[in-house]
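All protein chains of the complex are present and in place, except for one that has been dropped.
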Amino acid sequence: MIVESKDWKPKIVAFLCNWCSYAGADLAGTSRIQYPPTVRVIRVPCSGRINPFFILASLQHGVDGVLISGCHPGECHYLTGNYSARRKFVLLKSLLEHTGLEEGRIQFSWVSASEGVKFAKVIAEVTEKVKALGPAKKLVKSKT
Amino acid sequence: MPELTNKIREVARDLLQQKKVDLVIGFARGTTPMCSTPCFVRQDGEVNGLIWDSFCENNLAKYLVKRSDKIAIIAKGCDARAVVELIKENQISRDQVVIIGVPCQGMVDRGMVRSALEGNEIQEVEEKDDRLIIKGKNFEKVLNRNEFLHPSCKVCTHRNPVIYDILVGDTVKELDTEPYLDVAEFEALTPEEREEYFSKEFAKCIRCYACRNACPLCYCQECFVDCSKPQWIGKTTEASDTAIFHIMRAFHLAGRCVECGACERACPMGVDIRKLNRKLTKDVKERFDYEAGLNLEEVAPLSTFKPDDAEEFILHP
Amino acid sequence: MKAKIIKKTDIASFLDKLIEDYEAFAPVEMDGLISFEKVSSSSEALLDYPNSKMPPKQLLFPQSETLFSYSSTKDTGELEVPSGPEKPRLIFSIRPCDAMSFTLLDKVFGGDFKDPYYLNRRANTVLVSIGCTTPRASCFCNSVGGGPFSTEGSDLLLIDIGDEYVVQIVSDKGAKLLDKKGFEDTGKEKLDLAAGVIKTAEASMGPGVKTEGLKEKLDSIFDDPVWQQLTEKCLGCGICTYLCPTCHCFDIVDETIGSGGERVRLWDSCQFPLFTLQASGANPRPTGKERFRQRMMHKFSYLLDSCDQIGCVGCGRCITECPVNLDIRQVLNSIAQLESVK
Partner (left out) sequence: MTNSDNENLTPIPAEGKVGAVMVVGAGVSGIQASLDLANSGFKVYLVDKGPAIGGKMSQLDKTFPTNDCSMCILSPKFIECATNPNISIITGAQIDSIDGEAGNFRVTLLQEPRYVDVDKCTACGTCAEYCPVNILDVYNEKLATLKCIHIHLPQAVPAASVVDPAQCLFTKRKACQICVLVCKNKAIDFHQQERKMEVEVGSVILAPGYEAFEPQLQSQYGYPKLSNVVTSLEFERILSASGPYRGELLRPSDRKHPKKIAWIQCVGSRDTTCDNTYCSAVCCMYAIKQVILSKEHNSELEAVILHNDIRAYGKGFERYYERAQNTPGVRFIWSKVSILKETPETKNVVLRYRVNGTEVKDEEFDLVVLSIGLTSTDGHRQLANKLSVGTNQYGFCESPGFSPTETSRSGIYACGVFHAPMDIPDSVTMASGAASLASQLLSDQRGTLIEEKEYPSERNVTREPPRVGVFICHCGTNIARVVDIPKVVEYAKRLDGVVHTEENLFSCSIDSVTHMAETIREKGLNRVVVSACTPRTHEPLFQDALRSAGINPYLFEMANIREQCSWVHTRDGEIATRKAQDLVRMAVAKASLLKPLYQLPYDITYAGLVIGSGIAGMVSALTMANQGFKVYLVEKDKELGGIARRIQNTIEGRDVQTYLQKLIQKVHKNPLIEVHTEANIVDFSGYVGNFTTKIAEGAERKVKEIAHGVTIVATGAEEFKPAEYLYGQDPRVLTSLELEEELAKNSEKFKDCHSLVMIQCVGSRDSERPYCSRVCCSLAIKNALKLKEINPEMEIYLLYRDMRTYAFREDYYREAADKEVKFIRYDVDDKPEVEVVTENDQSILRVTVTDPTLGQRLMVDADIVSLSTASVPSTDNKELSQLLKVPLNEDNFFMEAHMKLRPVDFATDGIFMCGLAHSPKFIDESITQAQAAASRAITILAQKTMKASGAICVTDKWKCTGCGVCQEVCPFSAIEVEAKEKVAVVNEALCKGCGVCASSCRSSALDIGGVSDQQTLTLIQAL
């Protein structure tokens, strides 16, 4: 058993679509809403841009959580990118959890450009969930 | 079985004689017992090499892609489903193939038969109705073939070809087993148990890619495992690389897998590969009400969407 | 023949004694899969088994092996080469065909270029093989220079004569294993018994392949369309090469993480398109036909030129494990039957 230090802070990667969720994150900033410093954001044009490999590569790299956030259904800047993404991700998430990945390592949310508060809440909640899971071990690349 | 063999030869002979096709892809007897092997017939004189028995396990649709000649293919239920997918994915055109459908009673798993013989070397196997008569150096044993079917054949829901030009033999009764029971059983395990199971399975993998190469729907010019720009995963047998190979291989078949089991049969190490595919097949059926390879019209589930697709997995803080 | 006798009832204690001094590997069955694993007790090891799924070559030539690891900052860099095993190694209960495969690997890795990773391990390893009383239908060792009781590559060979093993001492290294163990020398009677066992086994084997004139034939039909037909059903997977005890092609990749990483040697397979893919995108072996031909040519022609040995020990793994029953014997025999093209 790995004993975790009390102040262990998970490292979470957030793939945010440029038009809604990244803007929502910006709004959280302009509104000075504080949230846990656990997230590193990768800006993508659309949640539909996110290749399943991005998620797997992140896990392999050892991040403790992956968040994917896009525009609300029907509000995608690219019309339907988030719908395509939604299908892809639900299958991937289900498959990964089938292989034993803890539920909560990968999270999905919709955050619009006007939802700065929601963005902060999402980060807080994902952080809490991932914290409860402890450091990632599954699918993490081991060094030989 | 011999009747089917004869009918297949007849059909093949006609097609070749009438120059309706350049090539018939079917099965021939293999070099070891309980082993049939893919066979390519171009002359009507060679049709007697074609056979049909309980060991025609390969998915011949594999051989259709990247060809320009006109081909007749012997197609079990799963082969036909793969043909449908390949047509939908622009890999072959419908008028390029003559589908000789053969209703299938499930193929026999020789590994399972061997285990039942506790290491006795088999020399000859004869089929009579549902019986397998196994002969060896100092023994003879009779087994019921239906107890020795491949795992994929045991849960097959489309034994009859869903699409064909010529049907050889009578249609068979489809199995009325509850679908996805196998998946549900595994789903009922704890995440830790599932993880342990897969870790053990993946650890066996030697990255020979037979699973990929046997799959009738793996036809990429360059597979993601071979891709160097970018290099998606490492090429070693390191656990996470292997796991991701299998996960992504299965994911690339999401909504496309025709459940033929070719991947699993090809695996020399006995990795339970279908466990991944089956989960996706179940999810796709339950979420998107789609089964791969049943018709030419339906759009693949990952090529389309519904605005009201379930999204219970979305976080709402 | 120098040989000792070990009673079957004593073999376990013999192995256990060896385990004290050696890092011992032996065939082990797990979930129906037989593979060479490190054993800590004789009870784990199999002595009567068809053959392992994977050949034991990976004990000396692992599927992936870190050659060195490196780390660098903007201005400096460091290399670290992993250290080899300290304890001498024993491979116990290896089949003669697999033991023989090391004689080829020795030439490949110990030729003009000496590969320290392989050679160090090889020098540190002793092989105890066990002869095949009942060869399998897929076995054809006897037609490629070996046999069910071949001693090539082994240090000791066990011959099952019923309640006892005749232990043939092949090398000094092997003799050392028996030192001070108190085993008796083998008398003529038992040697005759052994010879009988060998004879029966050899007689039970099928015709295998004809290697006579094969090299010349192969060299002459390089461009023959027959290759297309022979390989039409090949799926292009790596089973035949990865499961082959003599295949030894490898790739070297850098596994980079940030500014550091590892240089890793991996098995590669001539059956993969990537094997010969050039940076320009050109591929001199663009299809399965060329790749399959390469496998045959390499094993039965090129290795004869470079190592004076065939790259095949007749273990039959590529036959039993091929998903489409592409039988190497059948291929070679149909080539042998071809008219030479001049």
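Order as written gives the chain letters A, B and C; numbering starts at 1 within each chain.
Everything that follows uses one rule, which is that a contact is a pair of C-beta atoms (placed from the backbone, for glycine too) under 8 Å apart; a residue touches a chain by one contact, two chains touch by 3 or more.
In this text, all values refer to a predicted model and were calculated from it rather than measured experimentally.
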item: Shown chains touched by the chain that is not drawn here; value: A, B, C
item: Omitted-chain contact residue, chosen from A:Ser58, A:Ser94, A:Ser109 or A:Thr127; value: A:Ser58
item: Touching the absent chain when the full complex is considered, from B:Asn6, B:Thr31, B:Ser199 or B:Thr304; value: B:Thr304
item: Contacting the left-out chain in the complete assembly, out of B:Gln91, B:Asn120, B:Asn146 or B:Ser199; value: B:Gln91
item: Chain A residues touching the omitted chain (full complex); value: 11, 13, 18-20, 22-23, 25-35, 37, 40-46, 48-54, 57-58, 61, 63, 74-81, 84-85, 88, 112-114, 120
item: Contact footprint on chain C, counting only the chain that is left out; value: 73-74, 257-259, 281
item: Missing-chain contacts mapped onto chain B; value: 89-91, 219-222, 224, 227, 229-232, 252, 299-300, 302-304
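Heads up, the rule we're going with is that only the chains that are shown with their structure count from here on.
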item: Central chain (by mean CA position); value: B
item: Centroid spacing, where centroids are CA-atom means, of chain A and chain C in whole angstrom; value: 48
item: Distance from the mean Cα position of chain C to that of chain B, given in whole angstrom; value: 31
item: Contacts with 2+ other chains: residues of chain C; value: 64, 264
item: Multi-chain contact residues (two or more partners), chain A; value: 141, 144
item: Chain B-touching residues of chain C, taken from the complex the two chains share; value: 31-33, 50, 53-54, 63-64, 134, 136-138, 229, 232-233, 235-239, 241-243, 251, 253, 255, 264, 266, 269, 272-274, 319-321, 323-327, 329-330
item: Residue numbers on chain B that touch chain A, as the complex places them; value: 186-187, 191-199, 224, 232-234, 236, 238-241, 243-244, 247-248, 250-251, 254, 276, 279-280, 283-284, 287-288, 301-302, 305-307, 309-311, 313-317
item: Touch list for chain A against partner chain B, complex; value: 52-53, 56-57, 59-60, 73-74, 80, 83-84, 86-103, 107-110, 118, 121-122, 124-126, 138-142, 144
